[in-house]
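Structure in structure tokens, see below.
Yeah, one chain of the complex is gone here, protein chain that is, but the others are all in their spots.
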Amino acid sequence: MNTQPVDFSGALTAAALHHLRSAHPLVHCLTNDVVQSFTANVLLAIGASPAMVVDPGEAAQFAAIADALLVNVGTLTQPHVEAMLAAVHSANLAGKPWVLDPVAVGGLSLRTEFSLELIQLTPAAIRGNASEIRALSGMSSTGRGVDSGDDSLSALPAARQLAQQTGAIVAVTGDIDYVTDGARCLAVRGGDALMTRVVGTGCALSAVVAAFVALPGDRLENVAAACRVMSCAGELACQQVRGPGSFTPVFLDTLYLLNGEALQ
Amino acid sequence: MNTQPVDFSGALTAAALHHLRSAHPLVHCLTNDVVQSFTANVLLAIGASPAMVVDPGEAAQFAAIADALLVNVGTLTQPHVEAMLAAVHSANLAGKPWVLDPVAVGGLSLRTEFSLELIQLTPAAIRGNASEIRALSGMSSTGRGVDSGDDSLSALPAARQLAQQTGAIVAVTGDIDYVTDGARCLAVRGGDALMTRVVGTGCALSAVVAAFVALPGDRLENVAAACRVMSCAGELACQQVRGPGSFTPVFLDTLYLLNGEALQ
Partner (left out) sequence: MNTQPVDFSGALTAAALHHLRSAHPLVHCLTNDVVQSFTANVLLAIGASPAMVVDPGEAAQFAAIADALLVNVGTLTQPHVEAMLAAVHSANLAGKPWVLDPVAVGGLSLRTEFSLELIQLTPAAIRGNASEIRALSGMSSTGRGVDSGDDSLSALPAARQLAQQTGAIVAVTGDIDYVTDGARCLAVRGGDALMTRVVGTGCALSAVVAAFVALPGDRLENVAAACRVMSCAGELACQQVRGPGSFTPVFLDTLYLLNGEALQ
């Protein structure tokens, strides 16, 4: 029987972040063209190490070396499909976790078919908005582009079903983020509407999820910690800025300086 | 008979921006590798919604859904040609406007031939610097790279001719921007030389033009409003910064906060 969502603890987030900064995980990012630089800078700011290696042969080599892999289908093309499959198979063989960000899955054919193929390949985690998680789970969606037309809570049943079906931790993000393993569910609060005016905050969160799933321990809690690190830093940054331009530098500084006190 | 350029009104710009923020147009961007993130952030700051969908099949699907399409040839390759043609044909079938940014057209073969092909496909607007507009119109150009070697006023006859030939609104931008439908011509002042030290300000303007041509009303005025929003925010931002690095966050904040008072 499904439990009700429980608010995730700041103390556990602080402990996971502390662990991450010691482990300094190397995250192999196969992500979209728009957010490459921001994604890398977010990973560097939290203390992880990003690398974008995109040739199919090299991607297979590198996925076995890195600590985790991110697959984001935001600007998917046929050559990316080949590289992503090579990397996912290699990560699986090497026992390395990988994370799927199903950007705008639902209405667009190539990414939707490919993402439905990918979820058969044992992702460690899937991070999307409500319409993306609904679409992956086979439920209907109202999204037109990358912005979700659905509320994250309403997609929680779809998230639980997707988690049960794939074995992945599923994070459906929105005003409140819900993280589930199909049975348990953690709720993560924070963030700010201004973050939706900055490209790549969701995509970068998926990369941070990849960094955190490289850690040992309870994977459900590690994914929730990733969400909480980003929502906490986002909320703190938004209190200090006038708009989406000044958000980016302040957000990266805040991630870099984030400590247990702020998280609790 | 051609009329003399007339200064475009701040009140009309404010009205168009107000309209844009209500309409929240979804802009499909097929743009170059260098400016993807900045372009998306500029569109988000003004209240539009960007999406980069680049696979040929998906680009065709998405161009029919989006409110406008941007085609920027700055880092054109053969695969981009295929996706851009698919998107343009789909946009035309669906009755959605599309905008061409002919980056560095003139000396380089692939983009020049392709852009000459594209202008036969009824763009709603074309935005370029003087040497690019001259090159597209068949007149000679002195540009070597993406920076124009020509003055925007001297390219106005070329712009008028290109507008008459294609049916597009043509914006030739520089110290002063001129926007013409082949007969009428609006002049847009503002901006600052510092903006030429920040990559992507011209490319992002073309994306903003795409957002504004999605609005109903006089398309000539809508394109001029796009130019004025960017030149006004650029000028205001430059008054507050020490150099091109601090320009970007302040510019995005200024776009986000821009109101009728500042525009008039």
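Should a chain be cited, it is by its letter among A and B, assigned in written order, with residues numbered from 1 in that chain.
The working rule: contacts are C-beta pairs under 8 Å (C-beta built on N, C-alpha and C of every residue); 3 or more make two chains touch, one makes a residue touch a chain.
Predicted model only: the values in this text are computed from it and were never measured.
*Asks:* Out of B:28, B:96 or B:111, which residue would touch the omitted chain in the full complex?
*Replies:* B:111
*Asks:* Which subunit B residues would touch the chain omitted from the figure, given the whole complex?
*Replies:* Residues 32-35, 37-38, 74-78, 104, 107-111, 144-147, 196-200, 241-249 of subunit B touch the chain absent from view.
*Asks:* Contact with the hidden chain only, please: which subunit A residues?
*Replies:* 26, 33, 36-37, 40-41, 44-45, 49-55, 57-58, 61-62, 65-66, 79, 248-257
The rule is short, and it goes like this: only the chains that are shown with their structure count from here on.
*Asks:* Express in whole angstrom the distance between the two chain centres, defined as the mean CA positions of subunit A and subunit B.
*Replies:* Between these chains, centre-to-centre, one finds 33 Å.
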